[in-house]
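Here the complex is missing a single protein chain, while all its other protein chains stay put.
Presenting chain A:
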Amino acid sequence: MGVCVRAATIDDLWAMQRCNLMCLPENYQMKYYLYHALSWPSLLQVADVDGAVVGYVLAKLDEESTTEIKGHITSLSVLRTHRKLGLAATLMRAAHRALTECYGARDVSLHVRVSNEAAIHLYRDVLAYEEVGVEEKYYADGENAYNMRLTFDYGGEDATRGLARDAAKLAVHA
């Protein structure tokens, strides 16, 4: 059945944790998922195939920033069995939309492995993130991370631009 990208519920968190453990080397305890979901309920998004979670994005607000609202992407992954549907971009845009609509966030940042070309392509070329720095040995295995950031544009075009285009990608079966 088709894939629906929607805001995550508390009930989804266990499936998100499982998806994360299957796909990525950076893992978190349930309490950390709960912390995200209960602090910023509308920010977490899942890709749902008739009830089964096949991808997620775990987002938060930067707690160190007390004067401005800034978003941060903690983790993003999509099961390999559901690639080529553009889910990662759709999940990210849904998180962007929630960041702007629900919180009026100024920008959003994330870390990415310097070797992860596919992800860098997604953030830089598809979602228009900029590289703002390198964090040495950010990952447990010693790899460096790019620090990337996207500043939301409230003036001109809708900050949620591109959602319709994502839906188009989802509709690959057309």
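As a working rule, a contact is a pair of C-beta atoms (placed from the backbone, for glycine too) under 8 Å apart; a residue touches a chain by one contact, two chains touch by 3 or more; residues count from 1.
Throughout what follows, contacts and distances are computed from a predicted model.
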#### Entry: Options "ER membrane protein complex subunit 8-like", "Exosome complex component RRP41 homolog", "Dynactin subunit 5" or "N-terminal acetyltransferase A, auxiliary subunit": UniProt name of the undisplayed chain
"N-terminal acetyltransferase A, auxiliary subunit"
#### Entry: Missing-partner contacts on chain A, residue numbers
1-7, 9-11, 14, 17-18, 21-25, 27-31, 34-35, 37-39, 41-42, 49-50, 66, 68-69, 79-85, 101-104, 137, 140-142, 164, 167-168, 170-174
